[in-house]
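A protein chain is absent from this complex, but the other protein chains hold their places.
Then we have subunit A:
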Amino acid sequence: MSPSQPDHPSQPLIDVRDLERTFDVRRRVEGHRRRVREQVQAVHDLTFSVEAGEMVGYIGPNGAGKSTTIKMLTGILVPTGGELRVGGLDPSRQRVELARRIGVVFGQRSTLWWDLPLIDSFELLQKMYRIPVHRYRENLDRFVDLLDLGAQLDTPVRQLSLGQRMRGDITAALLHDPEVIYLDEPTIGLDVVSKGRLREFLRALNAERGTTLLLTTHDLQDIEALCDRVIVIDHGTSVYDGSLAGLHAHGGSTRTLVVDLVDEAPPIDVPGAEVRAVEGPRQWLSFPADASAAPVVAAVASSYDVADLSIQEPDIEDVIRELYSRGA
């Protein structure tokens, strides 16, 4: 278990209320000689809370306000409105104090020292965070074992593969026993095996130590493998907060059955599905994501000469777009 617990057990670890962040943007507008000042709302009316030990996926399209939120949660950016507490602290005012209790991994940028062996970066972090030496050793041994980094400790970071480097960065973010860890696209660019191993590690970390996890990602499988809960943000505010299964139902998303008939035919007419497109002998039928595919497939196969069938799963980005266009 993490040695330090939130100051007020009754208060959630992360508590966000009506959070708002506007940016002043200067824009060239026709008919004006000078650039016009405009206010852009990157985040507004954002309310959610995360209890200690939760694993939460924080998703949304590019530019939705994900990184603005993370920057406010870590104290890099000052909110322009609303309330924000992490572990009882006000992140922007108590940034350095908060830094001891959180871990941050930016997927595409490394915090490790490029030219030096991996172990050197870890040792500097031990000093920067003033981690007690025995605790540092324990953690290092554990993470190196779980993440299979033993052979890489003496390798300069520049010679590590992307997957090894990412595991190094995650170790670096965890050595000081953070209560919460923010992961920004942790599996981006990794191969299937590395992704799987990383997810397994994060699950184990949460189970063993109760580390709270907030994950931003474009990879739906990350969420499926790790998170019991998803917060979807679009245009700066939360449009969904709940389970992943619920998200599909909530978003009214559909799966698609692609049918290749032996011969061209008029649009297929079966109960529970409707034809979206026809192109020669190929037809696209859509049906609700939470319904079973079996009866639809059976109905099609019994009435038509089918050459081939395949099912396309709903795309998370589409679900989100659908959510927002409905003004949810």
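Please note the rule applied: contacts are C-beta pairs under 8 Å (C-beta built on N, C-alpha and C of every residue); 3 or more make two chains touch, one makes a residue touch a chain; residues count from 1.
Note that contacts and distances are computed from a predicted model.
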| item | value |
| --- | --- |
| Chain excluded from display, named as in UniProt, from "Acyl carrier protein", "Pyruvate-flavodoxin oxidoreductase", "4Fe-4S dicluster domain-containing protein" or "ABC transporter permease" | "ABC transporter permease" |
| Of A:M55, A:V86 or A:V104, the one touching the omitted chain in the full complex | A:V104 |
| From A:V36, A:M128 or A:V262, residue that would touch the chain that is not displayed | A:M128 |
| Of A:A52, A:L116 or A:A293, the one touching the omitted chain in the full complex | A:L116 |
| Footprint left on subunit A by the chain that the document does not show | 23-24, 68, 71, 74-78, 92, 95-97, 99-100, 102, 104, 106, 109, 111, 113-116, 120, 124, 127-129, 156 |
